[in-house]
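With one protein chain withheld, the remaining protein chains of the complex are depicted in position.
Our next item is chain A:
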Amino acid sequence: MGKIALRNVSKSFGTTSIIPNIDLDIEDGEFVVFVGPSGCGKSTLLRLIAGLEDTSGGTISIDGRDVTNEAPAKRKLAMVFQSYALYPHMTVAKNIAFPLKMAGESQEVIDKKVGDAARVLNLTNYLDRRPGQLSGGQRQRVAIGRAIVRQPSAFLFDEPLSNLDAALRGTMRLEISELHNQLKTTMIYVTHDQVEAMTMADKIVVLNAGNIEQVGSPLDLYRSPKNLFVAGFIGSPKMNFVNGAAAAKHDAATVGIRPEHLRITSNSGEWRGKVGVAEHLGADTFLHVHTDDVGTINVRADGEIGVRHGDIVYLTPDPAKLHRFDADGKAL
């Protein structure tokens, strides 16, 4: 079981408030991603749940048990760190066995569980090596191995993929999702990468300056962001924002339109503009269009579109996909 509940949780360092006041429920077996720009408090929130930081107020409970003042070891959670945090003086086998040894398991049980974990993670041939002799991806797998042998009630991941190169990041993303499907254990995953958040999460928690801006499934957040921050943070390329007269026409202070929800034509449309940079990605083309009335607009167009730098084009937003915001940035 791994149902985690936060009530009025706050954290401040000295007079600086990092997390003002947070309520959050994480259901058993859910894959929850905390996402936000750096310094938004997402790692702090994870460390509060882990018990590595003390709360300044509020309560944290796991499966209905109040763990606010319990030591990390007593919370039955496992954590995978950004730096992997492997024990450099121990072999891979000893690293994975460490939590079992601390729990006082017999050597027989330890050997079996380490063997199983190594098989799942493709580490069988590396059990006698030291962390220093492994690649980044292998190290991350050892860190995951160390986390799974204890059968914790939840896994905590603190930006586990940010030290890996792009290709490996994609593979490890899949492996972690696969692992979640197999184990069905609650996972809390912290990242600043909204692509990771969108692809892996059952539920995304968007954080900004210590506040929860919105909680929802990836598509919920994509389709109906509650405010300008979420609208701008979720989705790649970023949503275009238009103010002034063009927005007033739609009875809003700001309107937002995603690059993929703009129709591009060569003779007539709502906004006229000149193509600046055209990025051809093969399947898609990203166009940066300098319009006469509403500034630079990013457009996601078909990969085969025959538009080049300097061409005059007309853009028309899909009215059904238009996001309207009031003067405070709240969605209308």
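Convention: a residue touches a chain if its C-beta (ideal position, glycine included) is under 8 Å from a C-beta of that chain, and two chains touch if they have at least 3 such contacts; residues count from 1.
Everything below uses one rule, namely that contacts and distances are computed from a predicted model.
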item	value
Chain excluded from display, named as in UniProt, from "Aspartyl/glutamyl-tRNA(Asn/Gln) amidotransferase subunit C", "Integral membrane protein", "Regulator of SigK" or "Carbohydrate ABC transporter permease"	"Carbohydrate ABC transporter permease"
Among A:A73, A:L174, A:V195 or A:A248, residue touching the chain not depicted	A:A73
Selected residue (touches chain absent from view) among A:P88, A:G132, A:G282 or A:G306	A:P88
Candidate in contact with the missing chain, chosen from A:M1, A:M102 or A:I312	A:M102
Hidden partner chain, touching residue among A:L52, A:L168 or A:I305	A:L52
Absent chain, residues of chain A that touch it	50, 52, 71-73, 77-79, 81-83, 85-89, 98-99, 102-103, 146, 150
